[in-house]
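Complex shown without one protein chain; remaining protein chains in place.
Entry: subunit A
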Amino acid sequence: MTDTVLAKQSEADGHRFAPQDGKLILAHVLFAFGALVIGAIAGLLQGLVRGGIVTLPAGIGYYQLLTAHGVLMALIFTTYFIFGFIWASIARTLGDLMPQVRRMAWVGFALMTIGTLLGTVLILLNQATVLYTFYAPMKASPLFYIALVHVVAGTWASAAGLFVQYRYWRRKHPGQTSPLLAFMSVATMILWIVATLGVAATILAQLLPLSLGWTERVNVMVSRTLFWYFGHPLVYFWLLPAYMCWYVVIPKVIGGRIFSDSLARLSFVLFVLFSIPVGFHHQLMEPGISPLWKFVQVVLTFMVVIPSLMTAFSLFATFELTGRERGRRGLFGWLKAMPYKDVRFFAPFMGMLIFIPAGAGGIVNASNQMNGVVHNTLWVTGHFHLTVASGVALTFFGIAYWLIPAATGRKLTPKLHRLGIVQTWVWAVGMLFMSGAMHSVGLLGSPRRTAYTTYGDNAEAVGWMPYHVVMAVGGTILFVSVVLLVINIVLLLRAPRGVEEFPLGETAPDSPAVPVWLERWGLWVGIVIVLVLFAYTVPFADMIQHAGPGAKGVVTW
C-alpha cells in the first residue's frame, strides 16, 4: 500500500479522541510500559544468573527477582495495556466516554496503581517472594495481598464503567448490532470478572486471613484449585485483546475487510465459555483430584481448539482475499501483497506467526498424561514466552505504535515505523534464542523457576548449562528490544502533531446480518455458570469433605 493511500484513509477516518479520553488511554499505556521496563530488568538479571554469568550483589534474591518479573510482566503490564486498549476501543466505537464512566475508569486506574506500587515495594523488600502464583501455604506480608485486592478491585471498577457505557449505547440504538470491538471488549471483561472471582476467593477467604494470623491453617488443594480456576482464563484475558487487533485492526491496516463479523463474535463467545472450567489441566501432576475429573477438564480444555481454528481461518482468509483483490495470483502469491514495512501490521503479524508453534506447545502441556514429560520444566517457561511474551506482547507493541500517537494527537512517522520494525525483529530473534533453548532443555528435564545450580555437578545437569547460556543471550537480546521500545515511545510522545488513525476494519457491505442471539449476554454467562458447576462441583466438594486439618502458613524465603 502506498503512503498516499494510507494518508487518504487517515483523513477519511479522522477520528480524534476527546482530550480526556486520550489522557486516560495514555495513562494506562504508559504505566503498562513502565511496568514492562522494571520487569525486563528483573528478567535480564534472572537470565544472566541462571546462565551462571553473574551473581546477584547486595543480598538480592533470585526468587525475589522472579516474583517481580512475573507480577510486573504477566499481571501488571498486560492488565494496564489491555485497559488502555479497551478504553480506546470503546471510545472509538461507542462514542466519547460519558463523564460518570470516565470517573469510574480513573477510580479503577487509581486503585490498580495504589495496589501495584504497594505490591512492588513489598516484593523489593523481600516481603512477598511467593511468585505471581503465590501458592499456599506460603505466607507473604498481608499488605501484599491487600495490594493485589486493590489491583483486582480496580479492574472491576473499570469493567463496571465499560458495561455502563455499553448498556447506554444499546439503549440508544435499539435493534442495532453493537460495534464488533465493543462486543469483543465486553466479552473480554466478562471472562475477566468470572475468572477473578476465583483468585479473589482464595485471597480473601484463605491467604489474607492466614497472613494476618486470623487462621493458622489453609486447605492447600482448595487454594490451588481456586488459583488455577483464575490462572487459565487469565491467559485468554491476555489473548482476547490481541485477537481484537487481529480480527478488527489488521484487516483495515492491510486495506482489506473483516472476513465475517458473526464468526468473529461466535469465536469470542466460545473462548469465554471454554477457557474458564478447565483449571485442572494445570494440576494434572498433583494429588487430591480424581483422574476422571482431570480428564473431563482436559477434554473441555481442548474445546478452545475450535475457536482457535476459526480465528486462524478468518485471519488468513482476510489476507488472501486482500492479496487477490490486488491482483496477486497463485497459491501463496497473496502473501507478497502484505504491508511488511508497516509496523502496525508487521509486529502483530510476527506475533501471529510465533503463536502457531506456541499453540502446538500448549496442546502438549494440556495433554493429561503427556504433561508428565514437560510439567514444571523450562519447556513451560518457553511456551508462555511464545504465547504471552510474543503473540500477545508483539501485538500490543504493534497497537502502541499507533495508539500512543492517536491518543496524543500526533503522527506515526516513517522513521518511527522503521525503528518499530527493527524493534520487532530484535524481539523475535531474542525470543527465538531464549524460548528455543527453554523448550529444548525443558525436554531434557531442566526445571523452571530455579536459580543457578548444577545439582552437585551432576553430569546430566551440567549438560544443561550450554542451553542456559543461550537463554541468557536471548534474554539480553530481548532486553535490547525493550530499550529500543522505550526510545520509540519517547520519540512517539514528541512526534509531529497530527491525526493518527485508529484502524477500524469493516465487513463487506453484502455480508449477512449478525444473529441477535450472539448479544444475549445473560445466556452466555448462564452457560458459563453451568459449565463451571459441571466441571468443579464434584471434585471441589470432595476436596472440602475429605480435607485434613490443612497446612500451617510458612515463610521459606
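Basically, a contact is a pair of C-beta atoms (placed from the backbone, for glycine too) under 8 Å apart; a residue touches a chain by one contact, two chains touch by 3 or more; residues count from 1.
The rule is simple: contacts and distances are computed from a predicted model.
For the omitted chain of this complex, the UniProt record lists the protein as "Cytochrome aa3 subunit 2", which is one of "Flagellar hook-basal body complex protein FliE", "PTS sugar transporter subunit IIB", "Spermidine export protein MdtI" or "Cytochrome aa3 subunit 2". Residue A:Pro291 is the one among A:Pro19, A:Gly213 or A:Pro291 that touches the chain missing from this view. Taking the complete complex into account, A:Ser262 is the one of A:Thr177, A:Ser262 or A:Ser440 that touches the chain left out.
The residue touching the chain not shown here, chosen from A:Thr55, A:Gln100 or A:Gln369, is A:Gln369. From the set A:Thr322, A:Thr377, A:Thr408 or A:Ser481, the residue in touch with the chain omitted from the display is A:Thr377, counting the whole complex. In the full complex, the hidden chain is touched by subunit A at residues 61, 63, 66, 129, 131, 135, 137-138, 217, 219-221, 224, 259-260, 262-263, 266, 283-291, 294-295, 298-299, 302, 305-306, 309-310, 313-314, 317, 367-373, 375-377, 444-453, 455-456, 458, 460-461, 511-512, 515, 546-552, 554-557.
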